[in-house]
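Report on the following structure.
All protein chains but one are shown at their positions in the complex.
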Amino acid sequence: MVKNPELLIVGGGSAGMAAALSARKSGIQDILILETDPYLGGVLRQCIHTGFGLQTFGEDLTGPEYAGRYQDMMEEEKIPYLLNTPVLEILPDLTVLAISRTEGYLELHPKAIVAATGCRERSAGTIAIPGTRPAGVLTAGTAQRYINIEGYHAGREVVILGSGDIGLIMARRLTLEGAHVKCVAELMPKSGGLTRNIVQCLEDFDIPLLLSTTVAEIHGKERVTGVTLAPVDENLKPILEKSWYVACDTLLLSVGLVPETELFSAAGAEIERGNGLKVDEKLMTSIPGLFGCGNVVKVHDLVDRVSRQGELAGRYAAEYILGGK
Amino acid sequence: MEKKITCTVCPRGCTILAIREGEKLKLTGAACPRGEAYAREEFTDPKRMFTSTVRVAEGISEITLLPVKSAGPVPKRILFDLAELCREVMVTETLKRGDVVVQNALGCGVDLIAGANL
Partner (left out) sequence: MEDVIIIGGGVIGCMTMRYLSAYKLKVSLIESHSDLASGATMANSAIVHAGYDPVPGTQKAYFNVRGAELYKTVSRELDFLYKPLASLVVAFNGDEMEHVEKLYHRGLENGVPDLHIANQAELRELEPNISPEAKGALVAASAGITEPWGAAISAAENAMDNGAGLILGEKVIGIEKIGEGFVVRTDKKEYKARTVVNAAGVYSDKIHDMLLPPAFTITPRLGQYYLLDRKTVGLVNHTLFACPSKVGKGVLVSPSVHDKLLVGPDAKVVADRDLTMTDAEGLAFVRENAGRFLKDPLPMNLNIRTFAGIRPTPSTDDFMVGKTEMPGFYQAAGVESPGLASAPAIGSYLADEIARDLGAEKKSDFNPIRRPQIRLNRLSEAEKREWIGRDSRYASIVCKCEKVSEAEIVDAIHRNAGATTVKGVKKRVGAGFGRCQGGFCQPVVVNILARELGIPKDQVKYDDEGSEILVGKVK
């Protein structure tokens, strides 16, 4: 039987774990993390590349290593968590309705909540690319899960749209595992990815980065057979007269991340213009007692910054609870 | 021989021009000595961190693919060979994060280590 925790944390990724640890340090004993997936660490589990932890640990860690270090600290502090436990609904009075594979239906009444649900990738549907809707169009993160966790290739001849870091990382990962990444097309005149990733993921493997270029059409009935690429004008509209066809069986999308705010906005929490949860200087949302941290507030470049904000949110939530408000 | 090198030491991303004049390497465009050192190595024998996965034998763990990384930078020219090596390796024991999976991989002097607990 799960009893009501003082502090409930929604999401057991890098933000949630950091929040739990710092809340404990700030004097909150009774903490519970609810995690949807069957593991802690969130998307870090599939991010097997390095580049994590330089600020937090002063070391160049992989995603699983970074998550593993936090899990170890969680074990040491004996912070309780429930895996396979998605939150269905949060009410403005901080009632949390969740279902757990092991504990069944849960109704919890914590004194404070930390929102740490992270973000999701923008999908092909959102960006409304003209053409067919065949197999072989997927987000870079989904392909990353297929290759790193499931052990399967999602395609052999790949065009990547968007040069965000996940797209760049996947260009290298796919190339090293034997797929042919034909090019990375970027709508903007400059890549949003880190320089290190452009050098080490594209230039190292002679993968062309086509700036101010987009996918104007997807071809193929059952499976992708190719894409039409086109340069874009100053309004980012494709110049079709200058378009060309590239044969491929896969289109990977790395076209942005969106904070996963819906659970909290449904409870009435205000949303910032950048689409994240609106928080004050103490990381509290417009709902008293509901705090936010990490990518659900703002999509961060570095996991270290997510953890840092998680720490702050945990401390502020602890102060809120101990202040008896 | 000359080469344009984009520095990856910090997000500033200086473009460093490296020109070999006989025995000497002339470097221009780096904003700091770390960048210069990077460019020197990048020109002579570029190194990279390597990460991949290796299979885990059935019955060892719920994890079927174990993430691995090189314990330090390895020569860039052997990245594909290391990837090939990782397609052949099969883990048959319960490893912990940091345990060596392949010692002195391909004789490069660097181990491949486990990135997670099995």
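We call the chains A and B, going by the order they appear; numbering starts again at 1 in every chain.
Keep this in mind: a contact is a pair of C-beta atoms (placed from the backbone, for glycine too) under 8 Å apart; a residue touches a chain by one contact, two chains touch by 3 or more.
Nothing here was measured: the structure is a model prediction, and the numbers come from that model.
Visitor: Determine which one of A:M17, A:L61, A:V114 or A:I147 touches the chain that has been left out.
Guide: Of the listed residues, the one touching the omitted chain is A:I147.
Visitor: Going by the contact rule already stated, which one of A:H109, A:R223 or A:K242 would touch the omitted chain in the full complex?
Guide: A:R223
Visitor: Taking the full complex into account, what residues of subunit A touch the chain not shown?
Guide: Per the touch rule, subunit A residues meeting the hidden chain are 36, 84, 86, 88, 97, 99-102, 104-105, 120-121, 123-126, 128, 130-136, 138-139, 141-142, 145-147, 149-156, 177, 216-218, 221-223, 238, 249, 262, 265.
Visitor: Using the document's contact rule, name the residues of subunit B that touch the chain not shown here.
Guide: Its contact residues with the unshown chain are 53-55, 65, 86-87.
Here is the rule we go by: only the chains that are shown with their structure count from here on.
Visitor: Which residues of subunit B touch subunit A once you look at their complex with the stated criterion?
Guide: Touch residues, subunit B against subunit A: 6-8, 11, 13, 48-49, 51-53, 55, 64-65, 67, 69, 76, 79-80, 83, 97, 115-117.
Visitor: Going by the contact rule set out above, which residues of subunit A touch subunit B in the complex?
Guide: Subunit A residues touching subunit B: 48-50, 60, 62-65, 68, 148-149, 151, 176-178, 194-196, 198-200, 203-204.
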